[in-house]
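Take a look at this one; I'll ask things after.
A single protein chain has been removed from this complex, and every other one stays in its place.
On to chain A.
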Amino acid sequence: MTNDIIIKNLVKVFKKHHSEVRAVDGVSFEIKEGELFGLLGPNGAGKTTLIKCISTLLIPDKGTAIVGGCDVLKDPLGVRKKIGVLTGGERTLYWKLNAVDNLKYFAALYGVPSNRVKERIDFLLELMDLKERANENVEKFSSGMKQKLAIARALIHNPPILLIDEPTLGLDPYFARFIRRFIKEELSIKLKKTILLTTHYMDEADELCDRVAFMNRGRVEALDTPEKLKKAMPQEQVLELKCLGDLNKEDFVQLKESVSLNISKQDGYHYLRFNTDNPEVLLSKLVDMIRDRAKILSVQVTSPTLEDVFVYLTGTSLKESQDE
């Protein structure tokens, strides 16, 4: 199996005034033909910058990427013929045009032969279940329908490679589930597209991807299948506590057992996740430690998730990385 995307020591630096940000800092990896590859990390990790370099919207400062056999620096038009780009967010289509006119315009732009445009648009509208609304202006569509039409647009020239950036961002759970299933079942399994997917939803990547790469501060921290990444964790179990009270990460530094801790606050509750080999022993210690400051509302022992792997590798949770 050949590699559809080869990224070679790619560097992208943004300079503003007297400071510079190394948004992508020497990233290298390959994506095989037909593979569904996930690029994970918090906001600002460099995922979108990397995808923009691959789609030729940004010119790398060092290194390069070979996409479908074309070099992004030497043959950007060749690269663009091989890729379809799907981004999250509502405003990626012409709201004052209807679905058909949007697709007709992009069909011309992507070089779909005139005699195949109608057939292609009919097929995609049918595929995305938008046939009934084909002649309505996009401004009347819900967020989910707009994202469906954006998928149709990305597929209009039937590209072998898809670059999908945060596809479920801002969607309600129903449409997010639909989009995830569509990416996996239709685009990956049935149509056998090579897919590079960026997301900061770890569950999404776990559910969809054949392999994932963790990005943090412009670098790839780890790359493997979700199963292997999770198995590489030194602790096999995760102890999760839901607490009410006043708790900080610093309160738990003396716990040798907790190699990594993810503490988050939601709706007034603290959620603590400890990677551990011995949840029972750890739990008894925790009860003693926080008895005076917080009330434990629930206790759960689970298997590590990709987010736990991220915390283990980077020492920070996704949210902490985003806040920095």
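Definition applied: contacts are C-beta pairs under 8 Å (C-beta built on N, C-alpha and C of every residue); 3 or more make two chains touch, one makes a residue touch a chain; residues count from 1.
The criterion applied here is as follows: contacts and distances are computed from a predicted model.
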From "Transport permease protein", "Dihydroxyacetone kinase subunit DhaK", "ATP synthase subunit a" or "Protein translocase subunit SecD", the hidden chain's UniProt protein name: "Transport permease protein"
Option touching the unshown chain, where A:7, A:27 or A:83 are the choices: A:83
Contact with the hidden chain (one of A:58, A:229, A:243 or A:294): A:58
Among A:93, A:121, A:145 or A:179, residue touching the chain not depicted: A:93
Positions on chain A contacted by the hidden chain, ascending: 12, 14, 23, 49, 52, 55-59, 77-78, 80-81, 83, 85, 87, 89-97, 101, 104-111, 114, 153
